[in-house]
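With one protein chain held back, the other chains of the complex are shown just where they sit.
This part shows chain A:
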Amino acid sequence: MSGELIYEVENVSKNYGSVVALDGASLKLHAGEVVGLVGDNGAGKSTLVKVLSGAHQPDAGRILLDGKERHWGSPREALDAGIETLYQDSGLAPHLTVSENVFLGRELVAPGLLGKLGFLAKKNMAREAHEDLERVGIAVPASSRSISQLSGGQRQAVAIGRAVSWARKVIILDEPTNHLGARQAGEVLEVIKAAKAKGLGVIFISHTLPHVLEVTDRIVVLRLGRIVMDAPTSEFNSDRLLGTITGSISAAGAEGE
């Protein structure tokens, strides 16, 4: 059911001073696959997300996209390679409008000389942002509203819409169902399924285990910077998943491919 291997990290480690955030973690992601990344607070999920998105450089280990080794010097390089990331709570600029956020870093410029000077085509961006978000299945108030005027759920909708509409290969969603009510969270899960159907590889990070069990094909459990479990979602139920996360169930023997 999953396609080719598209994105892979091998044995990545990352220390912050004397704190070991990631200790030889490996992860494989295929086209059209949703991988759930779970773990307790401090397990290294956010660090792994930052390594995958180019925000941080690992101290050791390899990153491969389509089988080729890559070194992300900045988020820009990962974005340009088709990898989109939704960061938990901090991915939007609250004072900018919806459309400015959707296009941030990829603005449309006016034609001709004005465009060369960096003058923006604001109306085109507003229209296209609206269309992009609707195509993803997310309706938000007017593109000209600033993010600070939106509710938490609306902000999250914009952030997800932006990531999904720009992603070409991989989409990394860090706690996308935070701040959302049950119905809205359900819609986010639909958006994830649609992204998978389009052939994108999705990495889904969440503390809400029923969501993880519902939408993922495979679950990777992180504990203390190490991957303690990597198995098809069908092998888990919520008790087993919770036990693996907290360490009350030994993962020995289940580790590996």
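The rule is simple: a residue touches a chain if its C-beta (ideal position, glycine included) is under 8 Å from a C-beta of that chain, and two chains touch if they have at least 3 such contacts; residues count from 1.
Everything that follows uses one rule, which is that contacts and distances are computed from a predicted model.
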Omitted chain, identified by the protein name its UniProt record gives, among "Heme lyase CcmF/NrfE family subunit", "Monosaccharide ABC transporter membrane protein, CUT2 family", "GTPase" or "Fumarate reductase iron-sulfur subunit"
"Monosaccharide ABC transporter membrane protein, CUT2 family"
Candidate in contact with the missing chain, chosen from A:G91, A:G201 or A:G225
A:G91
Considering the complete complex, of A:S13, A:S165 or A:Q184, the missing chain is touched by A:Q184
Absent-chain interface as seen on chain A, which is shown
53, 55, 74-76, 79-80, 85, 87, 90-96, 100-101, 104-107, 109, 117-120, 122, 134, 137-142, 148-149, 151, 153-154, 157, 184, 187, 190, 194
